[in-house]
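In this view, the complex is presented without one of its protein chains, the others remaining in place.
Right after this comes chain A.
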Amino acid sequence: MLFALLAGFMLSFLAPVLHRLLGKLLVVPMVLFPLALFAYFCTQLPGVLAGNVLLQGYAWAPSLGINLQFRLDGLGLLFALLVSGFGALVMLYTKGYLGESPLLGRFYLYLTLFMTAMLGVVLSDNLFCLFIFWELTSITSFLLIGFDSDKEEARTSAWQALLVTGAGGLALMGGLILLNLATGSYTFSALLNGEKFMATHPLYLPATLLLLLACFTKSAQFPFHFWLPNAMAAPTPVSAYLHSATMVKAGIYLLARLGPVLGGTEVWQMVLLMVGTATTLLGALLALQYTDLKAVLAYTTISALGLMVSLTGIDTPLALKALLVFLLAHALYKGTLFMVVGAIDHSTGTRDAQMLRGLGPHLKLLAAAATLAGLSMAGILPFFGFVGKELLYEATLHSPRLTWWAFGGAFVSGLAFVAVASLLSYGIFWHKASVSTPVKHAPSFSLYLPPLLLGLLGLLLGLSPSSLAAPLLEQAFQVIASTTTELHLALWHGFTTIFVLSLVTVSLGVLLYFLLPRLQQLPITYQRLYQNGPNKLYHLTFKGFLKGAKAFTRRVQGGYLRNYMVTIVLFFCCLLVFVLWRDAPAIDLSQRVHLLQEVRLYELVLWVLVMAALLYLLNTRSRLTSIVVMGLVGYSAALFYILFGAPDVAATQLLIETLTVVIFVLLLHKLPAFTYLSHQYRKYKFVFVSVLFGSLMTYVLLLVQEHAVTSELQQFYGKASYLQAHGRNIVNVILVDFRGFDTLGEITVLAVAALGIFALLRLNPEKGGKR
């Protein structure tokens, strides 16, 4: 599994290069890769269906418990198949949708990167491994939403999605660490096999709330739902893939995964039910008021996600069964509908429901796909959506808590789904209209094939639910329910209450569809509510934060280097004085005076040299002289290092001094002439600060000598350096081997600093910004 993910990362970064090499044929490798992954996961099917769990692990930082550990069980495989299979179709669809774009390579880069990260999320066994992939999906989602970076809307929405899901990512990190502290396990496998995390544990509540927060932001639950409709600024393949079928389900996935560990308590059930159903109602109501088809779909997606969250909250085996079936059904029909809307947008140039009429005869195959998906969404009999809806009603009716609240949510959203489904399939394509919307060009093969396939799959799964979907869903079910109850799926349950409810939903929903134009013509009723809702709050916070940061920067960053230096040094001195005062260790200087006798002549010479240079430096007015004298001081320091046996440090110091002098000389002629601007008393202030700092440092060094720390590190490095690391130069071995990771961090900072310096030097405000 690691190699599958690594291959994904490599391929994604190769995409722009491949675009240059292959041109339009780029789509071939990009589609073949998810297909290969899909095939790979299919080969794992028999093992998983037999109830085996495939575990793979690679050590990363074992001492911290951070490892690349993967786990393939029923739930993971279900999602992996969904991600890779859907991925192949979306990659193909992208060719039709963005085929002419010069940035196609970059788009495939982001998309493949996202797919790989999403696979990582659903396959991770290690908690921190999951966290890393989770964050990667947030980042790629940001890049994809902001793909049309020349539009302001896209940029703002991308920011919004990143900040909201990124905040959730922080909560996830906190939650996972607490979970790890409380249970002591680093992997889901250990969590599932270990004891249940008791609600009475003091860390239970904070951990659960943080994890729920993470899931809610990712899955766009109220009050964090606002980023999802805004994220529709992304190109349609992204909306279909990330924002309906896969990424927003990551929250649901994590909830389902953690259910056996955290679930079963009152907090868990109440929070999930309340939030989930509130989201469901909100999404359903808002969906009816928009005419932009993508917005309509986005709000129904929010509604569906809310349903899934409340199903997790109901927490009965029946509800979890309904969750899995509804999740699969939703991914199939919602992905299809998004692709259909994208294709309509592509070929007619609009996606406003009021402008689109009578497209059916012109776009037959697209209409077929939309009808298939619409029937599944509405929950009509032979489709997979019907199975999902039946289970949904049954589960909410048997909810142990808040039964009517949960069922009400399911029922209202059911009505809204029927109305939206009728609008998308019947209203746009088959409704008789005197003038049909002109079609500019017929959609290409790659635009209608993927939705058609998905729509047909929905029908196929519905026709024989027990043979096709049930075995895998059953394994997934056993993972999240941690029971061995069998899962039976059937299309026809007989003429029961539930079926009657379904009939009522469909008929009322169709009625609602005919009322839709009136609803849409009303000014958005909750517009005032919406304007002052979480979206507004987000923008206010965002602006306030920027303002606050600016004010803070203006105050703290005066722009005078000397003030920065004085602040840093004085703060450091305060800390030092505090520590010295608290611990009050005294130095007995009288015992050390005799040490002065051992001072050798050349040490004395160096000392005199440095002192003379410093005195001269204080009195010179020429920049060039001060640079040269500073160089002299530096070289003398290097000589001291040599005298005390640190050749590596000395060499570095010598070279750095040389470079500093050379660079100063290069810059010198760019500076204005040296003039005294500051008052005399300010000079005394600086003298005071430097004397204070110098004497404190001397005192501390003497102290260190007095109370030498006994450490075995030196001996350890001395021994291990040659035996384990094959090097005799301990300094270098520590740098590149023992503490190599630190060095890696340092050189990364160095590289970033180089970019910053470059940008600063190129900036020339007097000449009007960039040169």
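Going forward, contacts are C-beta pairs under 8 Å (C-beta built on N, C-alpha and C of every residue); 3 or more make two chains touch, one makes a residue touch a chain; residues count from 1.
Going forward, contacts and distances are computed from a predicted model.
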Query raised in the report: Which listed name, "Aspartyl/glutamyl-tRNA(Asn/Gln) amidotransferase subunit B", "Multicomponent Na+:H+ antiporter subunit B", "Nitrate ABC transporter permease" or "Potassium-transporting ATPase KdpC subunit", is the one UniProt assigns to the chain that has been left out?
Result: "Multicomponent Na+:H+ antiporter subunit B"
Requested in this report: Return the single residue from A:Ala50, A:Leu589, A:Ala673 or A:Leu750 that touches the missing chain.
Outcome: A:Leu750
Query - Residue ranges of chain A at the interface with the undisplayed chain - result: 2, 58-62, 647-648, 651-652, 655-656, 658-659, 662-663, 666-667, 725-729, 731-733, 735-737, 740-741, 743-744, 747-748, 750-751, 753-755, 757-758, 761-762
